[in-house]
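Every protein chain of the complex appears in place save one, which is left out.
Labels A and B are assigned to the chains in the order they are written; within every chain, residues are numbered from 1.
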Amino acid sequence: MAATAKKPFYLRPPWNILFEFHKLEKLTPWNINIAYLLTTFLEEMEKTGQIDFRASGVALDSSALIYLMKSKLLLKLEEPPPPPKPLQDFLPPPLFLPLRHELTSTTIRHLLEVLDDVLKGEALHRTEKAPAEPILPTPSEVLPQIDYYLMEIELQMDRLYKSLTEMVKGAGIIQFSTLIKGIARLEAIRTFILLLFLAQEERVSLWQDEETEEIYITVGGFDTARNGKLTP
Amino acid sequence: MEDLTLQEMENSPHDSSGPSQSRQEKTTNELALVEAALYVAGRPLTLSEICSVLKTRSKNKTKRLVKMLSQEYASRNTALEILELKDERYVLQLKADFTPHVRKLVKRPLLSVGPLKTLSYIALRQPVSQKRVVEVRGRHAYGHIKLLKEMGLVASERKGRSAILRTTDYFADYFGLSHDISIMKKELKRILERDKALKEADEG
Partner (left out) sequence: MEDLTLQEMENSPHDSSGPSQSRQEKTTNELALVEAALYVAGRPLTLSEICSVLKTRSKNKTKRLVKMLSQEYASRNTALEILELKDERYVLQLKADFTPHVRKLVKRPLLSVGPLKTLSYIALRQPVSQKRVVEVRGRHAYGHIKLLKEMGLVASERKGRSAILRTTDYFADYFGLSHDISIMKKELKRILERDKALKEADEG
(Lines give C-alpha, C1' and ligand atoms only; values in the text may rest on other atoms or scores of the structure.)
Protein backbone atom coordinates (compact mmCIF):
# COMPACT_ATOMS: atom_id res chain seq x y z
CA MET A 1 0.00 0.00 0.00
CA ALA A 2 2.76 2.33 1.00
CA ALA A 3 4.71 1.46 -2.15
CA THR A 4 1.71 2.29 -4.36
CA ALA A 5 1.33 5.61 -2.68
CA LYS A 6 4.90 6.59 -3.53
CA LYS A 7 4.53 5.65 -7.18
CA PRO A 8 3.91 8.69 -9.41
CA PHE A 9 0.30 8.96 -10.47
CA TYR A 10 1.03 8.19 -14.09
CA LEU A 11 2.17 4.66 -13.34
CA ARG A 12 -1.41 3.91 -12.31
CA PRO A 13 -4.16 3.03 -14.74
CA PRO A 14 -5.24 4.35 -17.10
CA TRP A 15 -2.05 6.33 -17.76
CA ASN A 16 0.29 3.41 -17.05
CA ILE A 17 -0.43 2.20 -20.57
CA LEU A 18 1.73 5.09 -21.79
CA PHE A 19 4.67 3.94 -19.70
CA GLU A 20 4.55 0.16 -20.02
CA PHE A 21 5.24 -0.79 -23.59
CA HIS A 22 4.90 -4.51 -23.04
CA LYS A 23 1.23 -3.94 -22.16
CA LEU A 24 0.70 -1.93 -25.30
CA GLU A 25 1.45 -4.88 -27.51
CA LYS A 26 -1.36 -6.91 -25.96
CA LEU A 27 -4.00 -4.27 -26.54
CA THR A 28 -5.95 -3.35 -29.62
CA PRO A 29 -4.83 0.19 -30.50
CA TRP A 30 -8.45 1.07 -31.30
CA ASN A 31 -9.32 0.65 -27.61
CA ILE A 32 -6.90 3.36 -26.56
CA ASN A 33 -8.24 6.90 -26.47
CA ILE A 34 -5.06 8.92 -26.86
CA ALA A 35 -6.74 12.31 -26.53
CA TYR A 36 -8.42 11.29 -23.27
CA LEU A 37 -5.20 9.84 -21.83
CA LEU A 38 -3.12 12.89 -22.65
CA THR A 39 -5.70 15.42 -21.45
CA THR A 40 -6.24 13.68 -18.13
CA PHE A 41 -2.49 13.13 -17.81
CA LEU A 42 -1.89 16.88 -18.07
CA GLU A 43 -4.79 17.70 -15.78
CA GLU A 44 -3.53 15.23 -13.21
CA MET A 45 -0.02 16.60 -13.45
CA GLU A 46 -1.29 20.11 -12.82
CA LYS A 47 -3.52 18.91 -10.00
CA THR A 48 -0.81 16.94 -8.17
CA GLY A 49 1.91 19.42 -8.94
CA GLN A 50 4.16 16.57 -10.05
CA ILE A 51 5.57 18.33 -13.09
CA ASP A 52 7.90 15.92 -14.77
CA PHE A 53 9.14 16.75 -18.23
CA ARG A 54 10.64 13.34 -18.78
CA ALA A 55 7.30 11.70 -18.06
CA SER A 56 5.62 14.10 -20.47
CA GLY A 57 8.15 13.19 -23.11
CA VAL A 58 7.57 9.48 -22.64
CA ALA A 59 3.81 10.01 -22.73
CA LEU A 60 4.12 11.92 -26.00
CA ASP A 61 6.36 9.26 -27.49
CA SER A 62 3.95 6.49 -26.52
CA SER A 63 0.98 8.40 -27.94
CA ALA A 64 2.81 8.77 -31.23
CA LEU A 65 3.51 5.05 -31.21
CA ILE A 66 -0.15 4.20 -30.58
CA TYR A 67 -1.15 6.60 -33.33
CA LEU A 68 1.27 4.86 -35.68
CA MET A 69 -0.22 1.49 -34.75
CA LYS A 70 -3.68 2.80 -35.55
CA SER A 71 -2.57 4.19 -38.91
CA LYS A 72 -0.93 0.94 -39.85
CA LEU A 73 -4.11 -0.92 -38.98
CA LEU A 74 -6.12 1.52 -41.03
CA LEU A 75 -3.89 0.99 -44.04
CA LYS A 76 -4.24 -2.76 -43.65
CA LEU A 77 -8.01 -2.45 -43.59
CA GLU A 78 -7.96 -0.35 -46.73
CA GLU A 79 -6.31 -3.00 -48.82
CA PRO A 80 -8.84 -4.04 -51.42
CA PRO A 81 -10.34 -7.45 -50.94
CA PRO A 82 -8.78 -10.07 -53.19
CA PRO A 83 -10.47 -10.12 -56.60
CA PRO A 84 -12.81 -12.99 -57.26
CA LYS A 85 -10.93 -15.94 -58.64
CA PRO A 86 -11.25 -15.99 -62.41
CA LEU A 87 -12.89 -18.94 -63.99
CA GLN A 88 -10.42 -21.60 -64.95
CA ASP A 89 -10.01 -21.89 -68.67
CA PHE A 90 -7.07 -22.16 -71.01
CA LEU A 91 -5.65 -18.67 -71.27
CA PRO A 92 -3.77 -18.25 -74.49
CA PRO A 93 -0.77 -15.94 -74.54
CA PRO A 94 -1.37 -12.43 -75.90
CA LEU A 95 -1.70 -12.25 -79.63
CA PHE A 96 0.76 -9.60 -80.72
CA LEU A 97 -0.32 -7.73 -83.81
CA PRO A 98 2.25 -7.69 -86.56
CA LEU A 99 4.14 -4.39 -86.54
CA ARG A 100 3.77 -2.41 -89.71
CA HIS A 101 5.00 1.02 -90.40
CA GLU A 102 2.29 3.24 -91.70
CA LEU A 103 2.66 6.74 -92.97
CA THR A 104 0.09 9.02 -91.42
CA SER A 105 -1.83 11.55 -93.38
CA THR A 106 -1.78 14.42 -90.88
CA THR A 107 0.15 17.40 -92.15
CA ILE A 108 1.10 20.69 -90.61
CA ARG A 109 -1.81 22.17 -92.51
CA HIS A 110 -4.23 19.93 -90.63
CA LEU A 111 -2.60 20.93 -87.38
CA LEU A 112 -3.06 24.61 -88.14
CA GLU A 113 -6.56 24.23 -89.51
CA VAL A 114 -7.83 22.95 -86.20
CA LEU A 115 -5.80 25.56 -84.34
CA ASP A 116 -8.08 28.29 -85.58
CA ASP A 117 -10.95 26.62 -83.77
CA VAL A 118 -8.98 26.19 -80.60
CA LEU A 119 -7.93 29.84 -80.51
CA LYS A 120 -11.58 30.85 -80.69
CA GLY A 121 -12.08 28.72 -77.59
CA GLU A 122 -9.11 30.33 -75.93
CA ALA A 123 -10.56 33.79 -76.40
CA LEU A 124 -13.37 32.80 -74.04
CA HIS A 125 -10.84 32.39 -71.26
CA ARG A 126 -8.65 35.19 -70.13
CA THR A 127 -5.00 34.82 -70.99
CA GLU A 128 -2.93 32.74 -68.73
CA LYS A 129 -1.26 34.69 -66.00
CA ALA A 130 2.42 34.22 -65.52
CA PRO A 131 2.63 31.17 -63.28
CA ALA A 132 2.09 32.92 -59.97
CA GLU A 133 3.48 31.78 -56.69
CA PRO A 134 0.81 29.84 -54.84
CA ILE A 135 -0.98 32.15 -52.47
CA LEU A 136 -0.51 30.83 -48.97
CA PRO A 137 -3.37 31.06 -46.57
CA THR A 138 -2.74 33.35 -43.62
CA PRO A 139 -1.39 31.56 -40.55
CA SER A 140 -4.65 32.12 -38.72
CA GLU A 141 -6.39 29.92 -41.30
CA VAL A 142 -3.91 27.12 -40.88
CA LEU A 143 -3.22 27.34 -37.17
CA PRO A 144 -6.41 28.15 -35.36
CA GLN A 145 -6.01 29.59 -31.89
CA ILE A 146 -2.24 29.66 -31.95
CA ASP A 147 -0.87 31.08 -28.73
CA TYR A 148 0.09 34.69 -29.19
CA TYR A 149 2.89 33.94 -26.80
CA LEU A 150 4.46 31.48 -29.22
CA MET A 151 4.30 33.97 -32.06
CA GLU A 152 6.45 36.28 -30.04
CA ILE A 153 8.91 33.70 -28.91
CA GLU A 154 11.94 35.68 -30.00
CA LEU A 155 10.75 38.65 -28.02
CA GLN A 156 10.09 36.53 -24.96
CA MET A 157 13.48 34.90 -25.28
CA ASP A 158 15.18 38.29 -25.30
CA ARG A 159 13.12 39.38 -22.30
CA LEU A 160 14.07 36.27 -20.32
CA TYR A 161 17.70 36.55 -21.36
CA LYS A 162 17.81 40.16 -20.12
CA SER A 163 16.36 39.32 -16.73
CA LEU A 164 18.66 36.27 -16.43
CA THR A 165 21.67 38.48 -17.09
CA GLU A 166 20.51 40.73 -14.29
CA MET A 167 19.86 37.84 -11.93
CA VAL A 168 23.18 36.01 -12.40
CA LYS A 169 25.23 39.15 -11.80
CA GLY A 170 27.82 38.34 -9.19
CA ALA A 171 27.12 34.61 -8.69
CA GLY A 172 27.18 33.91 -12.43
CA ILE A 173 24.69 31.13 -11.89
CA ILE A 174 21.04 30.74 -10.92
CA GLN A 175 18.87 27.78 -10.02
CA PHE A 176 15.73 27.02 -12.01
CA SER A 177 13.69 26.76 -8.80
CA THR A 178 14.77 30.30 -7.88
CA LEU A 179 13.86 31.56 -11.31
CA ILE A 180 10.29 30.25 -11.16
CA LYS A 181 9.68 30.94 -7.53
CA GLY A 182 6.23 32.36 -7.02
CA ILE A 183 5.09 32.26 -10.64
CA ALA A 184 2.15 30.25 -12.00
CA ARG A 185 2.72 26.68 -13.17
CA LEU A 186 1.96 27.43 -16.82
CA GLU A 187 4.31 30.37 -16.73
CA ALA A 188 6.99 28.06 -15.26
CA ILE A 189 6.59 25.64 -18.12
CA ARG A 190 6.86 28.49 -20.62
CA THR A 191 9.98 29.74 -18.92
CA PHE A 192 11.50 26.28 -19.15
CA ILE A 193 10.72 26.06 -22.87
CA LEU A 194 12.29 29.50 -23.40
CA LEU A 195 15.37 28.31 -21.55
CA LEU A 196 15.63 25.36 -23.92
CA PHE A 197 15.48 27.73 -26.88
CA LEU A 198 18.14 29.96 -25.33
CA ALA A 199 20.33 26.92 -24.61
CA GLN A 200 19.96 25.81 -28.22
CA GLU A 201 21.27 29.17 -29.34
CA GLU A 202 24.08 28.75 -26.79
CA ARG A 203 23.06 31.94 -25.03
CA VAL A 204 22.64 30.04 -21.76
CA SER A 205 24.02 26.74 -20.44
CA LEU A 206 21.87 24.29 -18.52
CA TRP A 207 22.97 21.59 -16.18
CA GLN A 208 20.91 19.30 -13.99
CA ASP A 209 22.04 17.74 -10.72
CA GLU A 210 21.06 14.10 -10.95
CA GLU A 211 20.36 13.73 -7.25
CA THR A 212 18.44 16.89 -6.43
CA GLU A 213 17.12 17.23 -10.00
CA GLU A 214 17.75 20.95 -9.66
CA ILE A 215 18.55 22.70 -12.94
CA TYR A 216 21.40 25.26 -12.90
CA ILE A 217 21.49 28.08 -15.44
CA THR A 218 24.53 30.06 -16.48
CA VAL A 219 24.40 32.93 -18.92
CA GLY A 220 26.61 32.92 -22.01
CA GLY A 221 28.82 30.06 -23.06
CA PHE A 222 30.31 30.00 -19.55
CA ASP A 223 30.25 26.34 -18.65
CA THR A 224 30.18 26.01 -14.88
CA ALA A 225 30.21 22.26 -14.99
CA ARG A 226 33.48 22.20 -16.86
CA ASN A 227 35.00 24.65 -14.45
CA GLY A 228 34.64 22.04 -11.80
CA LYS A 229 32.47 24.11 -9.53
CA LEU A 230 29.44 21.94 -9.86
CA THR A 231 30.86 18.71 -11.16
CA PRO A 232 28.82 15.93 -9.64
CA MET B 1 2.75 -7.21 -124.78
CA GLU B 2 4.11 -5.41 -121.79
CA ASP B 3 4.42 -8.68 -119.86
CA LEU B 4 6.46 -10.20 -122.63
CA THR B 5 8.91 -7.31 -122.66
CA LEU B 6 9.42 -7.69 -118.98
CA GLN B 7 10.08 -11.39 -119.23
CA GLU B 8 12.60 -10.89 -121.95
CA MET B 9 14.39 -8.41 -119.83
CA GLU B 10 14.49 -10.70 -116.83
CA ASN B 11 15.61 -13.75 -118.72
CA SER B 12 18.28 -12.24 -120.85
CA PRO B 13 19.82 -9.12 -119.54
CA HIS B 14 22.56 -9.41 -122.21
CA ASP B 15 20.16 -9.92 -125.02
CA SER B 16 20.90 -7.38 -127.69
CA SER B 17 17.26 -7.22 -128.74
CA GLY B 18 16.61 -4.08 -126.67
CA PRO B 19 18.25 -1.40 -124.62
CA SER B 20 18.39 -3.74 -121.63
CA GLN B 21 19.96 -1.13 -119.39
CA SER B 22 16.99 1.16 -119.52
CA ARG B 23 14.58 -1.75 -119.24
CA GLN B 24 16.32 -2.90 -116.11
CA GLU B 25 16.17 0.58 -114.79
CA LYS B 26 12.48 0.60 -115.42
CA THR B 27 11.99 -2.61 -113.48
CA THR B 28 14.09 -1.30 -110.61
CA ASN B 29 11.93 1.76 -110.53
CA GLU B 30 8.74 -0.27 -110.63
CA LEU B 31 9.95 -2.52 -107.82
CA ALA B 32 10.73 0.59 -105.79
CA LEU B 33 7.23 1.90 -106.48
CA VAL B 34 5.70 -1.33 -105.17
CA GLU B 35 7.93 -1.10 -102.14
CA ALA B 36 6.96 2.53 -101.58
CA ALA B 37 3.28 1.63 -101.79
CA LEU B 38 3.56 -1.24 -99.33
CA TYR B 39 5.73 0.83 -97.00
CA VAL B 40 3.44 3.83 -96.68
CA ALA B 41 0.20 1.84 -96.53
CA GLY B 42 1.13 -0.26 -93.52
CA ARG B 43 -1.79 -2.53 -94.34
CA PRO B 44 -2.46 -5.24 -96.91
CA LEU B 45 -2.89 -3.78 -100.39
CA THR B 46 -4.97 -5.39 -103.07
CA LEU B 47 -3.46 -6.12 -106.43
CA SER B 48 -5.59 -3.37 -107.94
CA GLU B 49 -4.30 -0.82 -105.48
CA ILE B 50 -0.73 -1.71 -106.43
CA CYS B 51 -1.68 -1.64 -110.11
CA SER B 52 -2.97 1.89 -109.70
CA VAL B 53 0.32 3.01 -108.18
CA LEU B 54 2.20 1.41 -111.08
CA LYS B 55 -0.30 2.95 -113.49
CA THR B 56 -0.76 -0.37 -115.19
CA ARG B 57 -3.79 -2.53 -115.79
CA SER B 58 -1.86 -5.75 -115.99
CA LYS B 59 -2.48 -7.70 -112.82
CA ASN B 60 -0.04 -10.36 -113.96
CA LYS B 61 2.76 -7.88 -114.32
CA THR B 62 2.02 -6.40 -110.93
CA LYS B 63 1.83 -9.82 -109.34
CA ARG B 64 5.18 -10.73 -110.83
CA LEU B 65 6.75 -7.53 -109.56
CA VAL B 66 5.40 -8.03 -106.04
CA LYS B 67 6.70 -11.59 -106.08
CA MET B 68 10.11 -10.43 -107.26
CA LEU B 69 10.24 -7.87 -104.48
CA SER B 70 9.06 -10.39 -101.95
CA GLN B 71 11.82 -12.82 -103.03
CA GLU B 72 14.39 -10.08 -102.88
CA TYR B 73 13.31 -9.32 -99.32
CA ALA B 74 13.50 -13.00 -98.44
CA SER B 75 16.97 -13.38 -99.92
CA ARG B 76 18.29 -10.29 -98.17
CA ASN B 77 17.73 -11.79 -94.76
CA THR B 78 16.17 -8.60 -93.55
CA ALA B 79 13.90 -7.82 -90.63
CA LEU B 80 11.04 -7.17 -93.02
CA GLU B 81 8.90 -9.51 -95.03
CA ILE B 82 6.38 -9.17 -97.80
CA LEU B 83 3.58 -11.64 -97.37
CA GLU B 84 0.87 -12.69 -99.74
CA LEU B 85 -2.48 -12.89 -98.00
CA LYS B 86 -5.73 -14.34 -99.22
CA ASP B 87 -7.48 -12.78 -102.19
CA GLU B 88 -4.25 -11.58 -103.76
CA ARG B 89 -3.42 -9.03 -101.15
CA TYR B 90 0.11 -8.16 -100.10
CA VAL B 91 1.56 -6.66 -96.98
CA LEU B 92 4.97 -5.44 -95.85
CA GLN B 93 5.59 -6.00 -92.18
CA LEU B 94 8.16 -6.71 -89.53
CA LYS B 95 9.02 -10.38 -89.09
CA ALA B 96 7.38 -11.58 -85.88
CA ASP B 97 10.75 -12.64 -84.39
CA PHE B 98 11.76 -9.00 -84.15
CA THR B 99 8.63 -7.76 -82.42
CA PRO B 100 9.77 -8.26 -78.82
CA HIS B 101 13.01 -6.37 -79.47
CA VAL B 102 11.52 -3.21 -80.95
CA ARG B 103 8.00 -2.99 -79.55
CA LYS B 104 9.04 -0.26 -77.17
CA LEU B 105 9.93 2.05 -80.07
CA VAL B 106 6.45 2.08 -81.51
CA LYS B 107 4.84 5.42 -80.75
CA ARG B 108 1.42 4.65 -82.05
CA PRO B 109 -0.99 3.69 -79.31
CA LEU B 110 -0.74 -0.04 -79.64
CA LEU B 111 -2.81 -2.48 -77.71
CA SER B 112 -1.18 -3.31 -74.42
CA VAL B 113 -0.79 -6.87 -73.22
CA GLY B 114 -4.12 -6.95 -71.33
CA PRO B 115 -6.37 -6.30 -74.34
CA LEU B 116 -4.15 -8.53 -76.49
CA LYS B 117 -4.75 -11.42 -74.09
CA THR B 118 -8.48 -10.79 -74.22
CA LEU B 119 -8.29 -10.68 -78.01
CA SER B 120 -6.36 -13.91 -78.03
CA TYR B 121 -8.98 -15.57 -75.83
CA ILE B 122 -11.87 -14.35 -77.96
CA ALA B 123 -10.14 -15.46 -81.14
CA LEU B 124 -9.54 -18.98 -79.87
CA ARG B 125 -12.93 -19.46 -78.19
CA GLN B 126 -15.18 -17.65 -80.65
CA PRO B 127 -18.08 -17.42 -80.88
CA VAL B 128 -18.01 -16.72 -77.17
CA SER B 129 -20.33 -14.80 -74.88
CA GLN B 130 -19.11 -11.54 -73.40
CA LYS B 131 -20.15 -12.88 -69.99
CA ARG B 132 -17.81 -15.82 -70.39
CA VAL B 133 -14.90 -13.58 -71.47
CA VAL B 134 -15.39 -11.38 -68.41
CA GLU B 135 -15.62 -14.44 -66.16
CA VAL B 136 -12.32 -15.76 -67.45
CA ARG B 137 -10.41 -12.51 -67.90
CA GLY B 138 -11.85 -10.43 -65.06
CA ARG B 139 -13.92 -7.24 -64.99
CA HIS B 140 -11.31 -5.14 -66.79
CA ALA B 141 -12.18 -7.20 -69.87
CA TYR B 142 -15.20 -4.92 -70.41
CA GLY B 143 -12.77 -2.12 -71.25
CA HIS B 144 -10.71 -4.43 -73.45
CA ILE B 145 -13.77 -5.52 -75.41
CA LYS B 146 -14.82 -1.91 -75.93
CA LEU B 147 -11.33 -1.09 -77.23
CA LEU B 148 -11.17 -4.15 -79.49
CA LYS B 149 -14.56 -3.24 -80.94
CA GLU B 150 -13.42 0.35 -81.52
CA MET B 151 -10.40 -0.97 -83.38
CA GLY B 152 -12.61 -3.15 -85.51
CA LEU B 153 -10.90 -6.34 -84.40
CA VAL B 154 -13.91 -7.80 -82.60
CA ALA B 155 -17.62 -7.64 -83.32
CA SER B 156 -20.52 -8.46 -81.05
CA GLU B 157 -24.05 -9.50 -81.77
CA ARG B 158 -26.90 -9.78 -79.32
CA LYS B 159 -28.35 -13.19 -78.74
CA GLY B 160 -31.18 -13.01 -76.28
CA ARG B 161 -29.81 -11.20 -73.29
CA SER B 162 -26.13 -11.83 -73.89
CA ALA B 163 -23.62 -10.47 -76.36
CA ILE B 164 -21.75 -12.97 -78.50
CA LEU B 165 -18.27 -11.97 -79.55
CA ARG B 166 -16.26 -12.97 -82.58
CA THR B 167 -13.32 -11.61 -84.50
CA THR B 168 -13.90 -9.58 -87.63
CA ASP B 169 -12.72 -10.09 -91.19
CA TYR B 170 -10.38 -7.16 -90.55
CA PHE B 171 -8.82 -9.17 -87.76
CA ALA B 172 -8.34 -12.14 -90.07
CA ASP B 173 -6.87 -9.89 -92.74
CA TYR B 174 -4.60 -8.18 -90.29
CA PHE B 175 -2.98 -11.46 -89.43
CA GLY B 176 -3.40 -12.95 -92.86
CA LEU B 177 -5.66 -15.62 -91.45
CA SER B 178 -8.50 -17.55 -93.00
CA HIS B 179 -11.97 -16.07 -92.75
CA ASP B 180 -13.23 -19.55 -91.95
CA ILE B 181 -13.35 -19.66 -88.17
CA SER B 182 -12.36 -23.28 -87.69
CA ILE B 183 -9.39 -22.99 -90.04
CA MET B 184 -8.46 -19.65 -88.46
CA LYS B 185 -8.37 -21.19 -85.00
CA LYS B 186 -5.90 -23.82 -86.20
CA GLU B 187 -3.73 -21.14 -87.78
CA LEU B 188 -3.90 -19.09 -84.60
CA LYS B 189 -2.78 -21.97 -82.46
CA ARG B 190 0.23 -22.30 -84.71
CA ILE B 191 1.04 -18.58 -84.33
CA LEU B 192 0.61 -18.66 -80.58
CA GLU B 193 2.87 -21.68 -80.26
CA ARG B 194 5.49 -19.96 -82.37
CA ASP B 195 5.20 -16.78 -80.27
CA LYS B 196 5.52 -18.84 -77.12
CA ALA B 197 8.60 -20.62 -78.40
CA LEU B 198 10.13 -17.31 -79.45
CA LYS B 199 9.42 -15.76 -76.09
CA GLU B 200 10.94 -18.71 -74.27
CA ALA B 201 13.99 -18.60 -76.51
CA ASP B 202 14.27 -14.91 -75.81
CA GLU B 203 13.95 -15.32 -72.07
CA GLY B 204 15.95 -18.52 -71.84
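A few remarks follow.
Methods note: a residue touches a chain if its C-beta (ideal position, glycine included) is under 8 Å from a C-beta of that chain, and two chains touch if they have at least 3 such contacts.
Because the structure is a prediction, the values reported are computed rather than measured.
Residue A:L112 is the one among A:A35, A:L75 or A:L112 that touches the chain missing from this view.
Residue in contact with the omitted chain (choice from B:K26, B:R57 or B:H101): B:H101.
Only one of B:S22, B:N77 or B:S182 touches the absent chain when the whole complex is considered: B:N77.
If you put the missing chain back, the residues of chain A touching it would be 99, 101-119, 121-122, 125, 128, 131, 134.
Counting the whole complex, the residues of chain B in touch with the unshown chain are 28, 31-33, 35-37, 39-42, 45, 49, 52-53, 77-80, 94-95, 98, 101-103, 105-109.
FYI, only the chains that are shown with their structure count from here on.
Each chain gets a centre from the mean of its Cα atoms; for chain A and chain B, those two points are 64 Å apart.
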